[in-house]
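The structure under discussion appears below in the form of structure tokens.
All protein chains but one are shown at their positions in the complex.
As written, the chains take the letters A and B, and residue 1 is the first residue of each chain.
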Amino acid sequence: MASHSKNNTYLKKSFFYPRALRFAPIIITIIILTTLPLYASSYIVFVAAIALLYAMVAAGYDVLLGYTGQLSFCQGAFYGIGAYLSAILTVNYGWSFWQAMPISVLFVGLVSAIIGYPALRLRGAYFAVTTFFLAHFVYLIFLNEVSLTGGPLGFRGLRPPEPIGPLSFESMTNGYLLILFSFIIIYALLRKFVNSNVGLILKSIEQDDILAESMGINTAAYKLLSFVISAIVAGYAGTMFAHFFRLLHPTTFSWFLSEMVVIITLVGGVGTLIGPVLGAGIVTFILEFLRFAPEIRYIGWAIALIAILMFEPKGLMGLIKRVGVK
Amino acid sequence: MSEKKRLGKKSIAIVIIAVIVVVIGSVLGWYFMMAPAAPRVIKIGYSAPFTGPAAEFGTNGWRGISIALEEINARGVYIKGEKYTVEVVRYDDRCEPTEGVAAVKKLILEDKVIAILGSHCSSVCMAIAPLCDENRIAGITIECAADAVTSPGHEYYFRMRPSMGLMAPLITPVIIDKLKPSKIGFLAINDDYGRSFVESFKKNFEGYGVSTVVEQYFERGATDFYPYLTAIKAAKPDIVFYVGVTPEGALILKQAKELGLIPEVKFIGSEEMGEYELVSLAGKEAVAGTYAISLWAPKPEIKELASKVKEKFNAPMHYAIVFGYDALHVLVKAIEMAQSLDPATIKDALKKLEYEGLQGHIKFESFEYGGKLFVNQGRWTPYLIRWTGEGEKELIGP
Partner (left out) sequence: MIDTIVLTQLLNGFILGLIYGLMAIGLTMIWSVTDLPDFSQGGIYIISAYVAYWTIILLNVPYFLAIPIGALAGILLSVAFERIVYNRLRPSGVLSCLLAAIALFFLLENVANALWTPKAKIMSVPETEVSLNLFGIVTSYHRIIIFIISVLLFIFVHLFIKYTKIGMAMRAVAEDREIAALMGVDTSKVYIATWALGGALTSVAAILISPLYAVWPGMGTLPLLKALVVVILGGFGSIIGALIGGLILGLIETFGAIYVSAAYQHGFAFILLLLTLSLRPKGLFGRR
């Protein structure tokens, strides 16, 4: 059996899959996504933009969950902090997006480092519970500190990012392209990161963190690193969201968001980085498709989720690997 | 590294077939969704929360719309002599702005509706109103209460019911006249509706020299009101406004009674508390003697609608039903007035129309009030009712 498959892959590698072709799906996808506004309605562009934001958060999250093995539920909180801080800085203090965004992202990083430092010393489930609470606590702040965030009355008046030269980001199309562009850059950076030596260390922590510790690796520091990275990515996505959608409301940043990120990552395939991105696309597609059946939308969804967990815990990527592609 | 067995050829075939079926199914589904209306069908869109904590509003709004739809299609809509039927496409927005935007975009761009009804939550309404202007398609909100929805307002977005900022000035003099309070308190749900309610009533009562001595907010789904009621008891107001949905209201009344607040302190409920559901949840005893602001008075037409709702859906009456019912009728009347399916013409018709709805006299006006400019806003006076010991509503004012 084993030699049979080895032969196959060998053949596939040399005859049918010259290295360049491996990039084909990626390039085709990028072309399709970039030209989307040309042939698709602004409804689809809007949905695609939101899906890309989810994909961004999920990819960052995968670094934490898939590569470092830490289950956390507070991506929504970091997304929200990035969004609200950027909103406050630009609307209340007149900053430009290009100043507010890096500061917001840095702030999110700082917050995640401060929280992560003690929290990551906890073992798996304790950490997960803590992040659950954190997400809810941050949500309560968004909801109650009305003078700061507008609370349930919403935070309006956000402007798109200031134009770079002649390129304005006012239109749906340009806003979408900015998100797409950032997503590609961030994904490439994350990909490089997980393939680097640091990524290998993270993987060793995911496999067996006690063993890694005993081999002299400062697991706490690396866990913190991946936590902060995932938080920063989420925070950045949050700032993008704020200036794209231009209306912030606490309900957007509730548990549901964090839940969705976890589910997307699961469905796509934990630990593969591309998996969660695909997962974002699939989940968004299915939910939009089922929009006409409001009552059963989420049930069908939950059942599919359970089925996935039971039959293919490695998500879509696992399914793909099993069927023998790539 | 676990050795996962390679799926046998059969399984691969099944997977591939499944994928093909799903893809074809979705494409077909998408195609049918996108198909423009068959000739002589007027397509209208409806975005509302059908899941999530605000789901009852969408569900009830939909009930009202369905009943109105039946009535309308029974007689048909005549435009330039041709008979049309109406179709309403509904999507769930979960009371969340990004969902609302996606839903409305889909309705306008894919389903090609000529008008929008929705939504129920102010946060969503604020997000979709600009879309109506952008796409030049008229939208009527069903029940969003926050002022900001029509102030400064949008040319293409309409509201029938008075907003929170308008409700308070209309009903406050009635309350002061009949109940003569000197100090008031609030126990409200912590969302846009609750906060707008408190904000505007507080201001209006201040104008009459009545001060607010305590303000408490609770989360949606909260069930333990003892801490809040304890704080309220300590502040000793004459009247307490309690703002939320009926299950919360029922619990508030029961717990307030337990703490001895009722009947010393007069409890006035927000619009939901003027619904019969409150009586069925809390029991006649608990509600007897308490007050509520009602968005419809016990008129005979309402009773008729209520029995239809009971018959068709086996559900209690709710003001969202009334609003949904009125909204569709108003929209269809505008279409008939316009004698055209052109959205801009319909919008103009809406601006000029007057309609005797179940809620009150509906007319969309643009005016200034309290330093704010309102556009396309209705302003009939709500009602103050008191619950009798038999679970019936007694009209106190105006």
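The rule we apply is simple: a contact is a pair of C-beta atoms (placed from the backbone, for glycine too) under 8 Å apart; a residue touches a chain by one contact, two chains touch by 3 or more.
Everything quoted here is computed from the prediction, not taken from an experiment.
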| item | value |
| --- | --- |
| Selected residue (touches chain absent from view) among A:Ile26, A:Val129, A:Ile164 or A:Leu200 | A:Val129 |
| Contact with the hidden chain (one of A:Ala40, A:Val198, A:Ile217 or A:Leu305) | A:Leu305 |
| Touch criterion as defined above, residue of A:Phe107, A:Trp255 or A:Phe289 at the omitted chain | A:Trp255 |
| Touch with the omitted chain, as defined above, among B:Gly283, B:Gly370 or B:Gly397 | B:Gly283 |
| Positions on subunit B contacted by the hidden chain, ascending | 51-56, 59, 190, 216-219, 221, 223-224, 226-228, 230-231, 233-234, 245-248, 250-251, 254, 258-260, 281-283 |
| Contacts of subunit A with the absent chain, listed as residue ranges | 69, 71, 118-119, 122, 124-126, 128-130, 132-134, 136-137, 140, 144, 255, 259, 262-263, 266, 295-296, 298-299, 301-303, 305-306, 309-310, 313 |
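Everything below uses one rule, namely that only the chains that are shown with their structure count from here on.
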| item | value |
| --- | --- |
| Computed distance of Cα centres, subunit B from subunit A, in Å | 34 |
| Subunit A-facing residues of subunit B, complex | 4, 6-7, 12, 15, 26, 29-30, 33, 50-51, 58, 89-92, 94-98, 101-103, 105-106, 108-110, 122-123, 126-127, 146, 148, 190-196, 217, 219 |
| Subunit A residues within the subunit B interface of the complex | 1, 5, 41-43, 46-47, 50, 143-144, 146, 151-154, 156, 245, 247, 249, 251-252, 285, 288-289, 291-292, 294-295, 297-298, 319, 321-324 |
